[in-house]
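One structure is given below, encoded as structure tokens.
Only one protein chain is missing from this complex, and each of the others stays in its spot.
Chain naming follows the written order as A and B, and within any one chain the residues start at number 1.
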Amino acid sequence: MWLGEPVIAAHRLVKQYGDFRAVDGIDLAVARGESFGILGPNGAGKSTTMRMLTATLQRTSGDLSILGHDPATAGPLIRAHLGVVPQQDNLDTELTVAENLFTYGRYFGLPRAYLRTRVDDLLDFAQLTDKRSAKVESLSGGMKRRLTIARGLVNEPEIVLLDEPTTGLDPQARHILWDRLFRLKESGTTLVITTHYMDEAAQLCDRLVVMDGGRIVAEGSPAALIREHCPREVVEVRFGSDRNAQAAEQLADIGQRHEVLPDRILIYTDAGEADLQRIVARGFEPITSLVRRSSLEDVFLRLTGRSLAED
Amino acid sequence: MTADVSDAALTPPSRRGALYVAEYRLRNMWKWRGSIVAFGIGNPVLYLASVGIGVGALVDANGGGVDGVPYLVFLAPALIAAAAIQGGTDEAMFPSLHGFIWSKLFFSIRATSVTGGQIADGVLLATVVRVVFTSAAYWCVLWAFGAVGIGSALPLIAVSVLAGSAWGALILAIVAGVHDDSGFLSLVGRLVFMPMFLFSGTFYPLSSLPLAVQWIGWISPLWHATELGRWLSYGADLPPWQAAVSIAYLLAMLVGGTLVARVRFERRLVA
Partner (left out) sequence: MIMQATAVTAAVAIAERHAHRPGAGIYAGRARTVLARNAVAVRTTNAFVFATGFIEPVLFLVAFGYGIGGLVGTVDVAGQVVSYAAFIAPALLASSAMNGALMDATYNVFFKMHHQRLYQAMTATSLGAMDVALGEIAWAMVRGAAYAVGFLVVIGAFGLVVSWSAVLMVPAAVLVAFAFAAIGMTLTSYMSSFQQLNWVSFALLPMFLFSGTFFPITVYPVWLQHVIEALPLWQAIAMMRGLMLGELDGGLAFHVGYFAVLSVLGLWITTRRLDALFLR
């Protein structure tokens, strides 16, 4: 599966703040053209990892190589290869949409003549051509996000790193954004994406790692992770918050494994519909019930004992 | 202060709404007491020690003072009035910008049984308290520097409080109409406050300026308060009619500013 040397290689990477290890010895290898995900709840160490990968945060120990360079000594050179989309938009609110792209390109030293056509292409890519003279403040959240992504592409980066690209966006804006990211992926750009949305990871990533407490707890393709850690289907039943625990005990023999959450019970099984019928046949009347396929959300729950929604 | 929207329609308007608002403002001021006191004391000490004594030495050496008294004595009534007006500006302007634009707190308060007019009254009331403190502190420093006599305490403080409150009321009436504050503060500072501070006969008699700029003094509450203050402090020449006009002018600004602010506050908060 490897196409030559990995573009990003980390070995026992550590970032320590005082007594706190934000990143606790992780190993990573990202291949050229791959779309690589880093999953985890808030505080798992995703953003800290990301900042080290973007050569804007120095590691405490371990090895890190990005495109064959060490960020500790070749920061500016590495950053010339990268496109960075930070978690919170940091667009230049004193400039217009087009000026944002142009000015950012100038920071890389790109010539004005080149940037004039480049800005047009990027505006087209971000579907913001008719907003080129607008102030950033007047854009919607989704538009700002697309502009931030377009800005990160101004230097034609080999690797684009996106930190929670769709957090806070409405569903429609997310789908537009995913579409843009797919196009990037098709063009052969290596993507590194952190997210705490499992559907996003499943949509966009060829391969991913799950982080928790600064460590990597699992690694693989989305499908393989689900296969490895969960049965095929999940039955979700709710009995009301005061009865869930008791009901779970009485249903212990149904399915392969249970997760009792504050508001519902998850029953992992290979035959969801059949198991739901068995529950009803025993005289239980769930307030709501749902049979669905196992997802990365369930993998995460299995690996960390916590639901992402709780964090 | 939290707003309880659900009961707003059921609760009759409270007669003490203005006091609640003033209480919130004073509690807020209390959090800033360190810088208010430091500025209240520090500012007069700095101006007296520099302009009062330094420039005073030049002036007194040149012609033996101004207006028949040492420069420091001439300067003192102007400085105390200027400090009161500065204090009035701070307490009227920042809370109102905050309430209307930055945090929109006034809109939450208006959702309770407190009316817009009462919010204006409450902010002004707290402004008066601040101005009283500033004037009193300033007077003490002036007295310590020997710039004023003990008998001038009440009249001088009273005139300063009147000027600071009148100006504060005017600021409230104006800020109620401000919707975009970008650059507003620096423009008010540069185009209104600074010219007023420098051209109201504060540091020299207004009559030494060309007539073309003397009008700045005539419309400035600082000049009226300074003229009254010099008369009350060391018995400067002031015709009775001019004293009456100055007092009437400041009172009119206070009353007019308050009335306009009440109406504009209510109109903006229910719109």
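One rule holds for everything that comes next: a contact is a pair of C-beta atoms (placed from the backbone, for glycine too) under 8 Å apart; a residue touches a chain by one contact, two chains touch by 3 or more.
Computed from a predicted structure; not experimentally measured.
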Where the missing chain makes contact, among the chains that are shown: A, B
Among B:37, B:194 or B:219, residue touching the chain not depicted: B:194
Contact residue for the chain not shown (choose from A:90, A:241 or A:277): A:90
Full-complex contact with the absent chain, from A:171, A:188 or A:262: A:188
Absent-chain contact - pick from A:73, A:172 or A:288: A:73
Those residues of chain B which, in the complete complex, touch the missing chain: 35, 38-39, 42-43, 46-47, 49-51, 53-55, 57-59, 62-63, 66, 71, 182-183, 186-187, 190-191, 194-195, 198-199, 203-204, 208-209, 213
Positions on chain A contacted by the hidden chain, ascending: 54-58, 73-77, 79-82, 84, 86, 88, 90-96, 99, 103-104, 106-111, 114, 121-122, 125, 135, 153, 155-158, 183-184, 187-189
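To be clear about the criterion, only the chains that are shown with their structure count from here on.
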Gap in Å, rounded to a whole number, between the CA centres of chain B and chain A: 55
